[in-house]
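What follows is a single structure, written as structure tokens, with notes after it.
Heads up, one of the protein chains got dropped from this complex, but the rest are sitting where they should.
So that you can tell them apart, the chains are marked A, B and C in the order they are listed, and the count of residues begins at 1 in each.
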Amino acid sequence: QAQLFPFVLQLADTSLILAHRLSEWCGHGPILEQDLAMANIALDFLGEARSYYQYAAELEGKGRTEDDLAYLRSAVEYRNPLLVEQPNGDFAVTIVRQFIYDCFHYHLLLQLKSGPDAQLAAIAEKSVKEAAYHIKWSSEWVIRLGDGTEESRRRVEKAIGNLWRYSGELTTPSATEQALQAAGLVPDYAAIQQQMAAHIARVFEEATLAVPEGVFMQKGGKDGRHTEHLGYLLAELQYMQRTYPGLEW
Amino acid sequence: QAQLFPFVLQLADTSLILAHRLSEWCGHGPILEQDLAMANIALDFLGEARSYYQYAAELEGKGRTEDDLAYLRSAVEYRNPLLVEQPNGDFAVTIVRQFIYDCFHYHLLLQLKSGPDAQLAAIAEKSVKEAAYHIKWSSEWVIRLGDGTEESRRRVEKAIGNLWRYSGELTTPSATEQALQAAGLVPDYAAIQQQMAAHIARVFEEATLAVPEGVFMQKGGKDGRHTEHLGYLLAELQYMQRTYPGLEW
Amino acid sequence: METLELTQEEQFQARIDADVRIEPKDWMPDAYRKTLIRQISQHAHSELVGMLPEGNWITRAPSLKRKSILLAKVQDEAGHGLYLYSAAETLGASRDQMLADLHSGKAKYSSIFNYPTLSWADMGCVGWLVDGAAILNQVPLCRTSYGPYARAMVRVCKEESFHQRQGFEIMQTLCEGSPEQKAMAQEGLNRWWWPTLMMFGPKDSESPNTAQSMNWRIKRFTNDELRQKFVDMMVPQAEFLGLTVPDPNLKWNEAKQGYDFGDVDWEEFWNVVKGNGMCNKERLQARVQAHEEGAWVREAALAHAEKRKQREAVAA
Partner (left out) sequence: METLELTQEEQFQARIDADVRIEPKDWMPDAYRKTLIRQISQHAHSELVGMLPEGNWITRAPSLKRKSILLAKVQDEAGHGLYLYSAAETLGASRDQMLADLHSGKAKYSSIFNYPTLSWADMGCVGWLVDGAAILNQVPLCRTSYGPYARAMVRVCKEESFHQRQGFEIMQTLCEGSPEQKAMAQEGLNRWWWPTLMMFGPKDSESPNTAQSMNWRIKRFTNDELRQKFVDMMVPQAEFLGLTVPDPNLKWNEAKQGYDFGDVDWEEFWNVVKGNGMCNKERLQARVQAHEEGAWVREAALAHAEKRKQREAVAA
């Protein structure tokens, strides 16, 4: 079970970084209702991140807290896939990033929910309801932007062009994940990949968008090899704890 | 002489923050030659900042180093005027910010050079040669942009419109500065203000730009009341030292 | 006969005096409608702009728990903005027009949001002091004469008092923390105290609309009454926290059973109102930029809804 630690930490990092990016929109969204929606989704991911960090801390058993894990690890120690650390860009970039991740996240949680680890299953059970809302929200926006105006179509296509290369990492198991898959602790990514692809195909069809083909997939985030964006994000995220370590807030 | 400490620190903070902003351009300038020029000016300001921090550390006499002073003080302890912390914006914003500060800086250094404090005079002696180049560079660019194309004129006017409100703080003595002016340790800002105004009027005339009138002047930076930009800047600037305090690099 | 009948205006005032709620379809004087639209939209704009100074610290919150609380709070503010815009819409104002007035500078928002948030303690001060002052202003509005506004305020006030408690908790944690944290709390109080006192508006002697608004029961206490109430409430809390209120003239007055306190810097007050505060330009620019950069998104949503409607019409 202690082997689960790096995987749970990876889930925690992923949810936190995506929550961070979404929360950057706060007060700057295109419509007040969507400001509210993005803050809401950010809150869900933040809550999920906290559950994972708390569980990871427990699995590690070295007395580290959720805050130690989130605030006192460097970029090369972070294990989130590259997709979620990509900058917000315009609303289309945020939507496409969210949509790709939601497709993975929702299907992952469905698996974890009935997986062998009780605590992960409990977190997934709670989170999958939120994730069902997220995937609905981002799918609807992909459709609106794809089948909206010429400008929205151009922007969403550009966003897909830039972000697609980060989609493959989600379902490409890292060495850690492979070992855990062999032990039955991490679900089969091939199946999730198929479910993702089916959902994406359906949404893109309705959005009159083409699913990209033959894109070279980037990876490395799950092994700590990130893009240069993460360092800046962490400098901001961690500044207070780095400045005043070990205090109560 | 120990009274000089906060003033020297203010000079140090000001040079460092401006150097930081300029260095953000590195690799992103509009022309390679100007990339080089901005890096060069950033280096000058960084060098000047270090001289001031070293002198400030000496004046304080508590064993703090230049790095302690630069990296381990919070936004509300920083004493730079608001102008220099303003974001780069487009090239016109950077040029106008630089031009306003150069006008002050050059004339300030001329005074400090023949001032009563030998060490400040020595730093000013060295820096004023660099500052003479800076003011020439930024003046020429103000002229080029003002008397260039319609677009450059629109942009430089907009930059002036946004930044002018930060120009008054430079020559408005803070309580600290007033006390030091009374002691003859800080030059008379009214005189510098006139010299600045004369230079600005000359350059703006050649640039076919109008000198703004009746603008309400912002202040607070020299008393630690900053705009919200400084916190982010410091989170980035200080991240490594905050993360790994007390190490050699 | 005619002399015995009350005019519409008199009937209206009679209902107000009898504490009967005015509802959207009821007749109301134009001036009442206009005043309310101004007041409610100004309040809605304040929620919207108020997201910015606190939003400024979400990404830098010092613990995951605080980050979560702060994010939820800013989300609540967006929600308040929505209720309030809806309440104003019941009076015939359109959201587009209200936003256009905000962006052009015609409509105002609370001046307090033109001060910058510079340290984590400011998240405490905004909750404790700013929300505290807002509650004093707003609780009476739960009984205001216009129904939709009163009902919106009930919801808003419930959440605001929750926010205020969270703000106080931040201050308390800082004050019980390290010397640096305590200093951070004091420095925050030093910057926020006076601007918060300004939130109650100009002195009664310089507030010409108060009488009419009180008559219409859309205002229930004068500015100076509320300011006094605020000081009397906050000073003991500051003492409890071990913080010093930055007012050398502050003194308990046994006779009036309240505090005497120094005069607000009214020059600063009017300056900020006139647009010369530290962040007036930034706040407005941030809102205008969000709106302009969001234009294509709103257009896409409309265009898509239109396409869908047409397709459904064809299918039907």
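The rule is simple: contacts are C-beta pairs under 8 Å (C-beta built on N, C-alpha and C of every residue); 3 or more make two chains touch, one makes a residue touch a chain.
Predicted model only: the values in this text are computed from it and were never measured.
One chain is not displayed; in the complete assembly it touches the shown chains A, B. Here one chain is not drawn; of B:43, B:179 or B:197, the residue touching it is B:43.
For the chain missing from the display, the contacting residue among B:55, B:91, B:104 or B:166 is B:91, taking the whole complex into account.
By the touch rule set out above, subunit B reaches the unshown chain at residues 16, 20, 23-24, 26-36, 39-40, 42-43, 46-47, 49-50, 53, 66-67, 70-71, 90-91, 143-145, 147-149, 151-152, 155, 236-237, 239-241, 244, 247-249.
Of the residues in subunit A, those that touch the hidden partner chain are 74-76, 162, 165, 216, 218, 220, 225-228, 230-231, 235.
Convention: only the chains that are shown with their structure count from here on.
Chain centres here are means of the Cα atoms, and by that rule the chain farthest away from subunit A is B.
Taking each chain's centre as the average of its CA atoms, subunit B and subunit C sit 37 Å apart. Those residues of subunit C in touch with two or more other chains are numbered 60.
Among the residues of subunit B, those touching two or more other chains are numbered 74, 235.
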